[in-house]
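Worksheet: the structure to be examined is printed underneath.
What you see is the complex with one protein chain gone and the rest in place.
Read from first to last, the chains carry the letters A and B; within each, the first residue is number 1.
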Amino acid sequence: MKNNFKYTAFIVLLLLVTYFVFVFLISSKTINNYYQGILMLIMINVMLAVSLNLVTGFLGQLTLGHAGFMAIGAYVSALFTKVSELPDILSFVIALILAGIAAAAAGIIIGIPALRLKGDYIAILTLSAGEIIRGLIIYFDEYTGGSRGMKMIPAYSNFSNVFWIMIITIFVIYSIIHSRHGRAVIAIREDEIAAESVGINIVNYKLFAFCISAFFAGVAGALFAHYNTLLDPNNFDYNYSIEMLIMVVFGGMGSLTGSIVAALGLTALPQILSDFSNYRMLLYSILLIIIMLFKPSGLFGTHEFSIMAIGGLFKGKKSKTKKRGDL
Amino acid sequence: MPLLKTENLGITFGGLKALSDVHVEINEHELVGLIGPNGAGKTTFFNLITGVYTPTEGKIIFDGKLMNGKKNYQFNNIGIARTFQNIRLFKGLTVIENVKTAFHSSMKYSPFSGILKLPSYWKEEKLIHEKAIELLRVFSLENLINENASNLPYGQQRKLEIARALATNPKLLLLDEPAAGMNPSETSELMETIDIIRKRFNITILLIEHDMNLVMGICEKIFVLDYGMIIAKGVPEKIKSNPKVIAAYLGE
Partner (left out) sequence: MNFIQQLINGLSIGSVYALVALGYTMVYGIVKLINFAHGDIIMVGSYIVLFSMKSAGFPFWISILGAFTLCAILGVVIERVAYKPLRQAPRISALITAIGVSILIQNVFMLSFKPDPRPFPNVIDGNFGIGSINVSYTTALTIGISVLLMILLQLIVKKTKVGKAMRAVSEDEGAASLMGINVNRTISITFAIGSGLAAVGGALYSAAYPLVDPFMGAMFGLKAFVAAVIGGIGSIPGAILGGLIMGIAESMTKAYISSQLTDIIVFGILIVVLLVKPSGIMGKNVKEKV
């Protein structure tokens, strides 16, 4: 917890440089539409992995319905922008906020029964909730297009808005973790009874984390809807939730930077190696088991990659990863 | 008016009376010992007066307020903090994070200012950081603030747990066998520390201890539990010579 101005300035600079490099590469067609598509998916998956990590990594609860929250965001926003007659930008902004709120509301509705219970029920309840959401989308086909899918969604998402919304997502979740609220969430993961004994209302904080996590899944869903322009309820099934979980586990439960790296790698790899896609889940499942058996906190544990440390590497200094909370 | 008062307090687990008819009064600034043989119900009593268990009979009155039915965290918020018999630290967190977490309820900034890092966030975080270090200094842990709690030796873990409990700014501090697993010199040092914190933080302390001699040394008042009932209460000298207590400890 150091108010290190230089560090902040360095990160902001790095983000701006990254952003403008990509904008240049896209506008000069060095990155073609195909790769731009992969880039969009990567950024959306980063948002999903980071938001899921808040619940799974920091709160320590296994949830298997993240794709469901994403679906709510996707459909709610698409329903709005399709009928809205407001200017495009305004309509998109409102749609994004609505998507987040709707997903967060669903998170609360599911969270109240799930979080009152101890133990593993939350995994099964969120899994069930994901299936209920998908079932409802298919059932109300008059509005959602049902299993035929929803088409003709305006293509509002582009590299710039997805990039900055992703950065905001990461920043918000990072800030929460480093606030008193985040400490309460982490304390619950460490020991619920001890957390309660120091005055933390664990039900409230579980709901809080759950709600924030669902909110950003909803926003990610909205970005996905307005990038893909068509929605199929089967995009949001159990398997997608599992893939997000795999990203979080591989990146390290409790490591935001780990989630970012894992989401990037796991989204890009199957796109680049197309032969790999058949064996992908087989490999992931074996890795999942091996990681849990030998390093249960995930590949990178709770360690965060420090950009300064990477910078130090180039200067020939010893690099080291920083511990969370020490940033 | 006593700080903590229980009337006719009792709890039944599946037909088994773990505690019954417990009348206890603890006044402000007292240092009180709760003793009794294994399985007498000492920790159960702690669990009742911290809201971990809900009593099946009787009343808990703290600071003039009826506490029955309140949740665990509400007991803490109103001023009861505790340690645990088998140390429950936030093991994956550092020493200072353990303490900072416990300052949670005394901090006021909203999630909103936390996210946007508004001035209130910086101000309170800075204050809490200083307070935490100050508190750790009392327990000579100030040089270990970035150490993982699980890496501390046993005696220091016990101390850290007390520091964490104190960070919640309690009126009543409950210590569940604070000297368990310590050697005699560590124990006497701990007893001194307990006396110091009582005076320094101006609080009331209730402690569970096995070792009679220890409790006799520092406590002003002692309650003796046996088979879920209070069999004796009073000043140490009286307890020492109480035939019921001797019988409970030595067996008839």
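Brief remarks on what is shown
By definition in this document, a contact is a pair of C-beta atoms (placed from the backbone, for glycine too) under 8 Å apart; a residue touches a chain by one contact, two chains touch by 3 or more.
For clarity, every value in this text was computed on a predicted model and none was experimentally measured.
The hidden chain makes contact, of the residues A:Leu15, A:Ile38, A:Ala105 or A:Leu288, with A:Leu288.
Note on the undisplayed chain: of the listed residues A:Leu98, A:Ile242 or A:Val261, the one touching it is A:Ile242. From the options A:Tyr19, A:Tyr35, A:Tyr121 or A:Phe171, the residue with contact to the unseen chain in the full assembly is A:Tyr121. Taking the complete complex into account, A:Ile132 is the one of A:Ile132, A:Ile168, A:Val203 or A:Ala268 that touches the chain left out. Although one chain is not drawn, its touching partners on subunit A can still be listed: residues 56, 60-62, 64, 110, 113-114, 116-121, 123-125, 127-129, 131-132, 135-136, 138-139, 193, 238, 242, 245, 249, 253, 278-279, 281-282, 284-286, 288-289, 292-293, 296.
The working rule: only the chains that are shown with their structure count from here on.
Those residues of subunit A whose C-beta lies close enough to touch subunit B in the complex are 1, 3, 172, 175-176, 179-184, 186-187, 189-191, 193-202, 208, 302, 323, 325-326. Remark: subunit B residues 50, 52, 71-73, 76-77, 81-82, 84, 88-94, 97, 100-105, 107, 109, 111, 114-117, 121-122, 124-125, 128-129, 146, 164-165, 167-168 touch subunit A in the complex.
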